[in-house]
Each structure stands twice: as structure tokens, then as C-alpha cells.
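Sharing a structure, written as C-alpha cells. Questions coming.
Part of the complex only, each chain left as placed.
Chain IDs A, B and C follow the sequence of writing; residue 1 opens each chain.
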Amino acid sequence: MNTVVTDKAEMVASTGDVVVRLENIGLSHDHGRTFILRHVDLEIRRGEFVAVLGPSGVGKSTLLRVIMGLIRPSEGTVSLHPSPTAAHRPAAMVFQDAKLMPWRSVRRNVELGLEGLGLTRLQRHERAMAALDLVGLADMADRWPRQLSGGQRQRVGVARALTVEPDLLLMDEPFGALDAITRGALQDELLRIHARRQGTVLFVTHDLDEALVLADRIIILEGHPAGLRGDFAVGARPRDNTAPGMRAMAERMRRLIAGEEDPGADAAYWQASEI
Amino acid sequence: MTPIRSIWIRPLLGALGLIVLFGTWETSIRLGWVPSGLLPAPSSLGPAWLEEVRSGAWIQAIRDSLTHYMMGLVIGSVLGMLTGLLCGAVPLLDGLLSGVVRVLRPIPGLAWVPFAILWFGLDTAGATFVIAISVFWINFYAAYGAVQAIDPDLYEVAASFGHGGFRARLRTVIIPASAPGVLAGLRTGLGQAWMSVVAAELFGVPGIGARMMQASSLLATDLVVVYMLTMALLYALTDTAFMLVRKRLLGWQG
Amino acid sequence: ATVRVGYIPVIGSAPLFVMQGKNWARDAGIDMQLVRFQSGPQAIQALVSGKIDAYVAGVLPLLQARAHGADVKVVASAATEELEVVSRGALAEGLPEQPAGLSADEVRQRFADFTTKAGHKPKIAAQPLGSVPDTLLRYWFKVRNGLDPAQAADIVGIDIDAAQQAFLAGAVDGAILREPALTIIRHRMPGMRVLASGHDLMPGQPGSVLAIVNENAPDRAAWKTAFLTGFVKATHLLATDPEQAEPYVQQALGGGMLPRDIIIEALKVSAHDYVSDPASIVDAVSRLQDFEVQSGLLRKAEPVASLFDLESYRQIAQ
């Protein structure tokens, strides 16, 4: 059953160290009667920008929470090897519904991850404000979370994760509630930061185009219980999402997400293999 | 849930309600609907109060009661809050104490009076003990419940940002998230402590309760009501002071 | 020396107020701290755990304290024949205004009639089990009138202040009370009638006493004699010159709520009851101890003499 459609023809960052390794992960909420995730094996290497795609309710958020260590898998092992550096967190997460602490102002929400890093109050303040500036909310720093719009809350969640400069950044539909322009600007920022810091990003999205713009590698979750159904390397930048190769790959992904049979790859571009 | 906007309407309505209450009360006594022995007329309260103030008994009773009140309140609240937070946050401790709590918690503060007399005598220490015990459980449960009710997602957020250890979780999640519940418990305790003050003082420890019992032994219902209202006043003062502090602490609730 | 004295709010404790008001205690180098209890039995709870050094209240609770191993000695009597049984409403119906000693038959008839008419037993307020009022009331029913207390009436053991309130408010049909409650009631409730005077209850009825805890402990020597002397002197003043004692009693018992003449009247009524010599109550206490043993309140009768220190009084009386 563990057919994973893979395409490693143009695998980009596969030479780095392994940052995340999942082995035979299974997750159940009811003591093993039904499983959300099952038999998930995954290796992510330093510097990779991986997008996670899959239908609604398949288990994408669950997968991220397992990697972050927030829920213990019912089966299998998770190993994380982020590189330690001063004044940053090894890993950080952007939650699907922001999850701000209602008793902290916007700025102090962003400062959350900076506390305990040995920074002075002023340094924390400056880094938080810089991150808020990045997401366009510097002038809302003193508001309470309840005074923000949905998209604004989501951006605060992004700023909170970016400001700790994590080696491993997990993002759960971080731009889902943003208009195209704000989203485009944040996508650009994210790519810029990733290029500069060479960190590792795992990015859940429901938007195939977004995945194709951002990611070096796209993995697809599908099924009940969900497993890895596809693992694609996306070509080097600059990319043309309208190029026929890209469109064909996108079409294959769409079908995998929909739970249809893989149509097979145009041999010139990729190969599907069983693992 | 349209709140009444004008800042004036509410106090006015409140005053109206009070006027209606006292008016009906006075009228029903004047018209003899209620036998005067059963209830003093509101108009008799002023003179009774003045006399009590002049004799110095009023101030003295307040001073005595406030002493027990404050000591019992502080001791009971601090211990209750801490124990509640810890039990809520540390499953092992919670488990160990669960049996003891089940046995001790239901024993009402007043039932400790015999032991309060035995262990501390009928003075400030005994009264403080009885007050502290009942305040303790209120704060314990408020803090415990508040910690248990914390949205587990918040622990996930804290853990994701490097605050996974117990002390970090305490600081970034448990204390701020449980603050509304803990403060609600403190506030309940503020009221409950007055109940226990009366209870302890009914046994003769000097203070408002003792004075009230003296008055009632003479059927001086006007004095009894004066002291009931005195307690209401003292409570209102402590409660208002508390709410000011609370507002500063919980500004984020808006 | 600091002396913590437990007392109950009745006229039998008045010597303490005089000692304090006249500064006799202070002048004798005693820092007297008065602790008010709402009945004798409450005071012995503090007594057994050493929270008070001296005790001025009914003598009978001391039997309980002694049975629980407390070392306590009665050094003086304060008042005798202080308790009376009073009634109101249906229970008082047809009685003359002036107390006339009721015969046992009359008492039995009265209680039986009440129960038949009202459909329930009369409710009588006393203090808790083991107190002088409770024991005397039961003694009166049983020994004087041949009634089973539990059958004849519903006896509620409550605080002194509460008993007075309950009687005034009509929450009970009768009560066994001491001064100043009796005078207060006489004034406020013309319909109240006496069922049994102090003498009717038991001639020479023992009441409030002065007792000292751990009398022979070394630190007691510093104040015992001086205290006793002051107490007896105050008792004498109360018996002879109530007017002079009134302000102190008013302060302590009335809390300023009682008119002066009520206090004076209460003191005057009690004047002849003030008897200091502890020897005068030994026999009566012995009889009541036997009664308590019979009723199951005490496990066994111990020699009553060992509860008393008659010598100290004898020395200062000379």
C-alpha cells in the first residue's frame, strides 16, 4: 500500500544533513482503533524548503504537530537534528489559526520565543518590532489580539516564528487568510530569508500554486489513514509555473491529492518509483 | 447583549432599585404589614448607628474584625492559590493529594471551630484559623480549576517557542492564563471570609459578629441590621479595591 | 504576670469586671486578659489545651475537663442559685405574676397539657450538654419532678446570647437563664412566668466559680493569691454596693446596649447569691456529678473534693 510517487530527478538540497527523520509514524486519537496517519517515513535535509499538500482533514496539521513534538506518535520514531546557534530557537511553528496569547499585546506575543534566549529587553523589543514590520503590522504592536482582523492575527503568528530565526521552521497554512498582495509580499520575504539563512522550512498549504512558487520539494499526504503519496522535486529558480513540464507535474499532484491514480510521468521530466 | 451605553443609566437604575427596596420596607412597617418586632424600620437605623458610633463600639468592632479578616484572608488565599496552581500543574502532586483533598475539602470551615478553640483558643489566632481554612479551599479550587481549563493549544504554542519546561510553562502560560480564574477565586474568598469572620466571632471572639450576637440577644434588630450593613460596606470597599487591581491585571480581556 | 481568664457573659463573672475596672488586678502586678466564651463547655475546650490560665463559669464543665486529664482546681465560688427556668406563651398560661413554687404534680401537669394542646413537646433553651444550665434543667425534670427530660421537653443546647434571643423571639417556649438575662426578660416580656426559681431547682445550686488551671505550677505562685484576693474583694463589693460596680459590668456585659437600671437591678437581685466560699458548694456539686454519671454524661464519679482547693480561700478569708 505504501506507494509513494517520487521524483528525485532534480532533487536540490539532498546533500545536506538530515534535520527531520520520521520512521514509520502512526497516529491515532482513539488508542489505535482508527489512525489519522500511518506508515509515514520522511527525511528532510538542511536547507530544504518542503511544501506539504493534501486534502482538507487529511492530517497535515497533525503531521506538523508530531514533528514539533507537540503530540507523541502512537507508532514510530521522530528524530530532529536542528543545528544549534546562539540567540535563536532550533525550531518554531506557525499555527493554522495563529493561536496568540490573549493576555499579551501583539508585540509581546512576538517576543514569546525571544524570552529565555539571553537577550536584553531592548534587543527583544527591537527584534520583535523588526518582525512586525516585516509582516506590515508595526503600528499594531500595542493592540490586544482580539482587536485584530483574521489576517492580521495570522501575520502576527508568522512574525512570532520568524523572529526567533529557527533552523527548522514549520508553517501551517500561514498565508491562508491573506489577500494576494499581502501574501505575495510575505512569500517574497520568506524566500529571501530562506535564501539568506539556509534554514529548513516545512510549509503546509492547500494552494498548489503557492507550493510551486515557494518549495524545492513537495510532498503529498492522502488517504485514510493518511500516508505519503507523492514526493516531488521542483526545478531550480527562476521558475515558470506555466511551462508545460511544471503544468504536467502540477496535474499529477492534483490527481494524487484527489486520490486518483498517478497518470505516470512524462519520462523526459520525472520518474515514479516504488519504495 | 446590547450593553447599556450611557455611564449614567446603570447607577441611576441601581439607585432606583434601592429606593424601591427601602421604600417598600419602610412603608410595610409604617402600615403595620410587618410586625415591628420582626424587622427594624429603615428610618431607625440611622439613630442606632449614630449611637453605636458615639460609644466607640462600632469602630472597635470594625477594627477587631478587620484584623481577623485580613490575616485569615492573606494566609488562606496565598496557601490555597499556590497549592491549587501546583496541583493543577503537576499531575504527580495532584494524584498524591487527591485522596487527602477529597477527605479534607468537604469539611466546612465552621466544623473546625471546636479544633480552633482547642488549638488556638478563642482569640485572633482561632478566628484566623477558621477564616483561613474556608478561604483556602475556595482559592484552591479556583486556581486548580483555572489551570485545568487552560486551552491545551497554549501549551503547544509555549512549547514551540522554547517554553516547554515546567517553570517556563508556569510563567508563560499557567499563571497568565489562569489569572482570571484565580482572581475570581480571590474575589469569592473576599466575600467568603466575611462569612467566616461572623462564624468565628459568633463564638465570642470580639468583633462585628460578636457585637451582632449581643445585639440579637436583646432583640435589638436595628443594631443587627446596622452591623449587617457595616459588613456590606466593608465588603464593598475591599471588593472595589480588588476590582481596581483586577482591571489593571486583566486589561487584555477588554 | 499575664493571666488569661476565660469567662462567660453572665452576672456570675462580674467580679472579673470589677477587678479590671478598679485596676485591682493591675495594681497587684497582674496583666489580666479576659477571653469571652459563649458557655462553660466552650471554655473548657480552651482550658484543656492550656489556652487559658483561669476560668470563671459554671462549675460542672470542669468535671468533663478533669475527666480528660486537665489539672484544674476550683478556688472560689462566685454565685449560687443563679439559674431560673422561665416560660412564655402557652407554657406560662395561668401562672401568677409572682413566682410561686410549683409542686412536682403541677409541673408534670403543665408539661403534659402543653404537649397535648400544641401537638409537640415544649422547646426549652439551655446551654450545651455538660453545662450547669443543661444539667440543672435535667436534674429539675428528673429528680425534682420525676419526669424523663427527653420525654417532657425538647431541650436545645445553645449559646448564652442565643438562648436569650430565642426566648425573647419566641423561638422556644421556655429557657433556663441567668442574670442579667432574667432581669432583661422581666422588663421586656411582661408575659414571662417563672417555672422554677434558683432555689426550686436545687437549694444552694452551684453556679459560676473561679478555677485555676495547673494550680500548683510554679508560675502560678506569682499571682494566685493576689488574684483570688481581688476576686473575693470584688465579689464582696458586688454583693454590698451594686451601684458602684455598675459601670464596669455595663461595659463588659451590656456593651453599652443595656440601660443602667437594668444592670443595677440584675446586680441587686443577685446580691444575696454571691457566695465566695467554695466549701459551700461541694456537696451540691457532688450530687450533680452523681446525676451526670447516671445520665451517662460522665463515665464515672471521682471524688469531688479533689476538684476543689478549699485551703487557699480559707487562708485569705482569715
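Things worth noting here:
We adopt the following convention: a residue touches a chain if its C-beta (ideal position, glycine included) is under 8 Å from a C-beta of that chain, and two chains touch if they have at least 3 such contacts.
As the structure is a prediction and not an experimental result, all values here were calculated from the model.
The complete complex stored in this file has its protein chains present as A x2, B x2, C x1.
Assume only the chains that are shown with their structure count from here on.
Summarising the inter-chain layout, the chain whose CA centre lies farthest from the centre of chain A is C. Comparing chain C-alpha centroids with the centroid of the full set of protein C-alpha atoms picks out B as the closest. Chain A and chain B, compared by their mean Cα positions, are separated by 51 Å.
Centre-to-centre, using mean CA coordinates, chain B is 37 Å away from chain C. Rounded to whole angstrom units, the spacing between the C-alpha centres of chain A and chain C is 85. For chain A, no residue reaches two or more other chains under the stated contact definition. Residues of chain B found to touch two or more other chains are absent. Within the complex formed with chain C, the chain B residues making contact are 55, 57, 114, 117-123, 202-204, 206, 210-211, 213-220, 223. Residue ranges of chain C in contact with chain B, taken from their complex: 4, 6, 9, 35-38, 42, 45-46, 48-49, 51-52, 159-162, 164-165, 168-169, 181, 184, 188, 255-258.
Listing the residues of chain A that touch chain B in their complex gives 65, 68-70, 89, 91-93, 95, 99, 101-105, 112-113, 115-117, 144, 146-147, 160, 164.
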